[in-house]
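As you look at this complex, bear in mind that one protein chain is not there, while each of the others sits in place.
Just so it is clear, A, B and C label the chains in written order, and each chain counts residues from 1 on its own.
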Amino acid sequence: MHEPLRVAVIGCGYWGPNLIRNFSTAPGLEVAYACDLDAKRLEDVARKFRVARVTSQLTEVLADPTVHAVAIATPLPTHRHLAEAVLRAGKHLWVEKPLVATVKEAEELAALARERNLRLLVDHTFLYTPAVRKIRELFASGEMGEVMYFDSVRVNLGLFHASDNVLWDLAPHDLSIAQHVLGKLPREVSAFGVRHVEGAPENLAHVSLRYEGNLVAHFHFSWLAPVKVRRMMIGGSRRMVIYDDLEQMEKVKVFDRGVDIRRVQSDVEQRHKALVSYRSGDIWSPHLDGTEALSLAVQDFAASIREGREPLSSAQVGLDVVRVLAAAQSSLEQDGRWCPVSSLRGSTDRAHLPAPSPRMRPSDVRPLPVAP
Amino acid sequence: MHEPLRVAVIGCGYWGPNLIRNFSTAPGLEVAYACDLDAKRLEDVARKFRVARVTSQLTEVLADPTVHAVAIATPLPTHRHLAEAVLRAGKHLWVEKPLVATVKEAEELAALARERNLRLLVDHTFLYTPAVRKIRELFASGEMGEVMYFDSVRVNLGLFHASDNVLWDLAPHDLSIAQHVLGKLPREVSAFGVRHVEGAPENLAHVSLRYEGNLVAHFHFSWLAPVKVRRMMIGGSRRMVIYDDLEQMEKVKVFDRGVDIRRVQSDVEQRHKALVSYRSGDIWSPHLDGTEALSLAVQDFAASIREGREPLSSAQVGLDVVRVLAAAQSSLEQDGRWCPVSSLRGSTDRAHLPAPSPRMRPSDVRPLPVAP
Amino acid sequence: MHEPLRVAVIGCGYWGPNLIRNFSTAPGLEVAYACDLDAKRLEDVARKFRVARVTSQLTEVLADPTVHAVAIATPLPTHRHLAEAVLRAGKHLWVEKPLVATVKEAEELAALARERNLRLLVDHTFLYTPAVRKIRELFASGEMGEVMYFDSVRVNLGLFHASDNVLWDLAPHDLSIAQHVLGKLPREVSAFGVRHVEGAPENLAHVSLRYEGNLVAHFHFSWLAPVKVRRMMIGGSRRMVIYDDLEQMEKVKVFDRGVDIRRVQSDVEQRHKALVSYRSGDIWSPHLDGTEALSLAVQDFAASIREGREPLSSAQVGLDVVRVLAAAQSSLEQDGRWCPVSSLRGSTDRAHLPAPSPRMRPSDVRPLPVAP
Partner (left out) sequence: MHEPLRVAVIGCGYWGPNLIRNFSTAPGLEVAYACDLDAKRLEDVARKFRVARVTSQLTEVLADPTVHAVAIATPLPTHRHLAEAVLRAGKHLWVEKPLVATVKEAEELAALARERNLRLLVDHTFLYTPAVRKIRELFASGEMGEVMYFDSVRVNLGLFHASDNVLWDLAPHDLSIAQHVLGKLPREVSAFGVRHVEGAPENLAHVSLRYEGNLVAHFHFSWLAPVKVRRMMIGGSRRMVIYDDLEQMEKVKVFDRGVDIRRVQSDVEQRHKALVSYRSGDIWSPHLDGTEALSLAVQDFAASIREGREPLSSAQVGLDVVRVLAAAQSSLEQDGRWCPVSSLRGSTDRAHLPAPSPRMRPSDVRPLPVAP
């Protein structure tokens, strides 16, 4: 049995308390400090959770040699400065998404963590959900065929942010999922956004991604929709998936459907005949276990520290998300012009991805109800 | 009582029989001819419907002075030639959508009909559906506030077409609805499409429209989706609408929701406070009558001929749809560059729209369940 | 190739025209007569369909030696008299459901058809739907385990009938499906109904059935529901099925769920532990072919005549439905007292069921996505 891993949480606003709850109840971890400038929040946290000590002094936290890791749950603009301080203090780092606001900063932090041999987990929680893990399995297994498109709608009647636009608020979720499932980064990005409220940031955006081959992705983000939608449609050449995160019972549905394009080798007339012959087969909704994603992320973070390996949602994942976000932002500012995604060095090509931690080894891929 | 209106139907393939069924059963109309080059189809039609005569000779039809009107239900490439012949023969014209493939051709046909004082109805059937008529009423009445966005998804696992791409196949529906509800044309269009099957046309496309002010529209079209979706989301500054054409009972839902942006005049801090205060009110699904849209269109066509007025789905409507389609097509070919919509002369600004025919006068706009 | 089978249709009200449409378009059949007392209806039918002759004289129809079969689509009270006349005239018989209003009459007609060696099909159309055929396959194959319960809800805002109550209007559908899927008749029936409109028949009813063992069924019927529901839930000891007839894409869903009761042999404490361990597995929605049930029924009727065999929806099926209906009616009149189902002679125990006609041979049962 190890000594407990002592974690400090910086920022006790909206998300911080969730981290504290999970860190304080996970086996083998304890919350050494909760840190915030707002005394009221600290009091609240102290009352509700098992926290060794609360403080408004970051220096106190960083100076404490018994603290192994620090989690940052503060607004984006503060991430870069706090993250560097944490790493320079020799602590492992957990950062809320998105990692930082620029590719340069992201690369610097990733490099710094590497040099110091410290773990850096960017909290792209969705990577730890049973649904996303199952979808990744399905595509990794090859039984879905070649992926043709990835389409996501993430809209609701949402809070307008003071600083971020809807892109930086919502896109990190979908981009991290897309990279994880597709196992690659896009070549270029086109984004189009609107500000419906004078002086406020973009509240509606459409983002298109182009990859090698004819794989495309599209994302629809909005803070002004009458209903909440969290829906992804991923088309493979053999089968297709719909992931509806608001569905209670059937979050993931696999459709044994597609067009039969194997007979498309001959001349035009026959090709088009061939094309109309599409398959409509069974629908299968795999059972997903109910583990809370955030607690899996916490366990992966702890294990990555103990085992000296990268966590699933690594610095590289966070960096790649920022790469695409930054390209989308500059396209947004250039009226939708296609913008290249910066240097693919260290892309998340599946080959380079860390294997999931033992705790999260994907269950064996079930055969679909239909024979190949 | 009038003498019956004698209509000839050219093209007995997929859609023609629907026209024949409706023309042959509508009060005061009769089908004088069904015309097709395929003898088998003619035989089929003759067996199933009340048709005075079937023929493969268009000339015979056009030469018959007892024929008042001709309906064209043939492939798009043939529209221009056939339509001109019909008009030059002095017959009123019904054309399947889209009217033709270029703005120039559309303007020529519209002009020709005007000169000859003949009616020209382009069969944008959706304009006659109870759902679209209700949505138009809601926005025209002002109770939805200023429209901010129009979003439509029209995807399914569909037939690949030999010639048209997914844009020309599906967009005419959504574009005609958007113009009818919004009462205006976009300034510019950006379209992005993909061909997933070598040698086949684009099977997936995203189209964005920009209008005066900050009104935007987006359309998602696909022949490769695992499920059929026919869903529009229209955001007004006071209320929002969702129109799901696959819903049996609640096709149109009005959401008394939005953000309160009246308090946004002062300084940054207060603005953003104001913005987060969004309203979430009742949801109302108006009862829609069950009349079949196509039969309403047929009645409107007959009435427009008798009354010497434009039908609701006029040449102008068809022309405006082609304007936007053509702009979208050229954007598609220029990698999504924003393309202007040709000359707004004769835009469908609501002021210029013909009033709906008496048969279709919108019922009085019901008050929403909530007071302003 | 046979000479065409000549069918006469008696009754051209609500359902008759559907029969005429199907008989007149099915290969190898033709409609010799449409018969009704209402001249307007006959004219309508003559205009819309291929009908050799229309008449108001039943005698003329029965006297015509070229007529092979007669279909009765008239109100229930007239069935017994008309059916007997048809059989005595030596014609094969198709009767709308329910067959007749009493067990005695049903047995007499079944016997008469047997004596004269004539086919008698009772139009329980649901037996021919892809959904019901699939569900029957699933339970027949044994992979659902032992059936524990059958629950059906068939409610809507419906027409009140002048004579029949909601039981005789709606129950024939569900009872025929239950018998077909379960392969047996109940031992006893309890029914409870209400008249919400003075002088009108029962508009809401609940019917419970008890079978050998602890299999039970329950049916909820109503003409006064705000929405239409057509939903069945069938629980097997290994898997369960939900059949929602209003679902477009997933009418039939198979749930790999249940409680694990194999460990229930030992003492109380362990038993209850065992019981709480229920399984929650995958959900599977088999693809169903789109053939129209009524046209399959027509084909089966024709084939049964040609092949001299019983149709799937035989006199026995119709008789068994009347048995249960009659028991339900008498329970309704006795305040819900359990009433026995008359003599099980000739129950539809699967062993005795005619095999489906070749045209309808069930596709091979697909393995579920989960291993046993």
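Methods note: a contact is a pair of C-beta atoms (placed from the backbone, for glycine too) under 8 Å apart; a residue touches a chain by one contact, two chains touch by 3 or more.
Remember, predicted model here, so these are calculated numbers, not experimental data.
Shown chains touched by the hidden one, complex as a whole: A, B, C.
If you put the hidden chain back, the residue from C:A63, C:A111 or C:V194 that touches it is C:V194. Here one chain is not drawn; of C:R116, C:R187, C:H206 or C:R309, the residue touching it is C:H206.
Residues of chain B that touch the chain left out of view are 249-250, 256, 280-287, 366-370. In the full complex, chain A touches the omitted chain through residues 47, 50, 227-228, 246, 248-249.
Chain C residues in contact with the hidden partner, per the touch definition given at the top, are 148-149, 151, 155, 157-162, 190, 192, 194-200, 204, 206, 208, 214, 216, 218, 220, 222-227, 233, 235, 240-242, 253, 255, 257-259, 261, 264, 268, 271-272, 275-276, 278, 280, 335-336, 338.
Going forward, only the chains that are shown with their structure count from here on.
Centre-to-centre, using mean CA coordinates, chain A is 40 Å away from chain B. Chain centres here are Cα means. That of chain A falls 52 Å from that of chain C. Contact of a single residue of chain C with at least two other chains is seen at positions 249.
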